[in-house]
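Inspection log for the structure reproduced underneath, given as structure tokens.
The other protein chains are all here in position, but one chain of the complex has been omitted.
Entry: chain A
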Amino acid sequence: MTDPTLPPSKPSDKGLDAHLVVHRDTFRLDIALAAAPGDVVALLGPNGAGKSTALRALAGLTPLSDGGLIRLDGTDLGRTPPEARPVGVVFQDYLLFPHLSALDNVAFGPRCQGVPKAAARELAAQWLERMGLAEHAAAKPRRLSGGQAQRVALARALATHPRLLLLDEPLAALDARTRLDVRSQLRRHLSDFEAVAVLVTHDPLDAMVLADRLVVVEHGRVVQEGTPSDIARHPRTDYIAQLVGLNLYRGAAEGHTVRLDTGPAITTTEDLSGPVFVAFPPSAVTLYRDRPTGSSARNLWRCEVAGLETHGDQIRADLTGELALAADLTTVAAAELDLHTGAPVWATVKAAQTHAYPA
């Protein structure tokens, strides 16, 4: 065996240090992931980006391809079968064993680790108590609500004292109301958790509320990594920009002017040079039916309405033309402008509302 390529992070004997490589047919997952004990890392990405494959590889349910590496607290787990890994998993639809009570579901892990039956059940009862589910201990999973089942699944995963906790779309199976409660409870439990937690989600809100650090995965690769606020302010791909609701462009800066790869230029307040990103929110865009004469905005583009949709109490206009962008405006403004698909408009953005940063 040759030396495996190490991930760009510093090797550490505490926490997770992984280089997940999985080849399958035409798909290739290749991401480096490192986290210290106590960290909550979210893998964020669109469907099919490889997030779930990454999680399965960490759990040992999908074998690593050549070059892959998983080191947890200094121990190499790359070839360890799932049952021998100190890893707990909360599955997307929880996968609570339907024939066992909530208590026996939680006691299952400790029993497999050799804890005697009575002690395992005692341990499980404590976990359910901690999750506020003491009165549901005897209930079968089908009698539990979505939020309760989620907590039982979390208790079941934590009862084995994992050194790595994996959560696959932990809130996806819940309705909007339950989601709010469960999200804040989950955040509390995750911040109490002393080892590494990795969660997978396609929901930016879940990722930003639950995680200390986001790893954005697209097409099997890491496209951006950072704190939630950093990623929200400085998106580097269209996917993230859309998630956080920004118009994002890539271009070359020369002073206050950014010449976009697609042609037009954007004037910014930042003084930069070289490849940069420029971002601005849809609410910063002002639309005119006719070319504005007295406007001080130097960023003026001739566009055409490609689509309209309601977005909260606003209307979001999808524009094409000199510059493709999204613009938010009030219903009244949309009516006054007589906006409809195919309508020509002029779009302006004040330089002060744009934000440029090195690519």
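Quick notes on this one:
Following the convention adopted for this analysis, contacts are C-beta pairs under 8 Å (C-beta built on N, C-alpha and C of every residue); 3 or more make two chains touch, one makes a residue touch a chain; residues count from 1.
Note that in this section contacts and distances are computed from a predicted model.
A single chain of the complex does not appear, and UniProt lists its protein name as "Molybdenum transport system permease", one of "Ethanolamine ammonia-lyase small subunit", "3-isopropylmalate dehydratase large subunit", "Protocatechuate 4,5-dioxygenase subunit alpha" or "Molybdenum transport system permease". The residue from A:Gly48, A:Gly67 or A:Pro81 that touches the chain not shown here is A:Pro81. Of the candidate positions A:Ala36, A:Leu61, A:Leu308 or A:Ala359, contact with the hidden chain is made by A:Leu61. Screening A:Phe108, A:Phe193, A:Tyr249 or A:Phe280 against the full complex identifies A:Phe108 as the residue touching the chain left out.
Contact with the chain that does not appear here is found for just one residue of A:His99, A:Arg188 or A:Arg291, A:His99. By the touch definition given at the top, chain A reaches the unshown chain through residues 59-61, 81-85, 87-89, 91, 95, 97-99, 108-109, 112-113, 156-157, 160.
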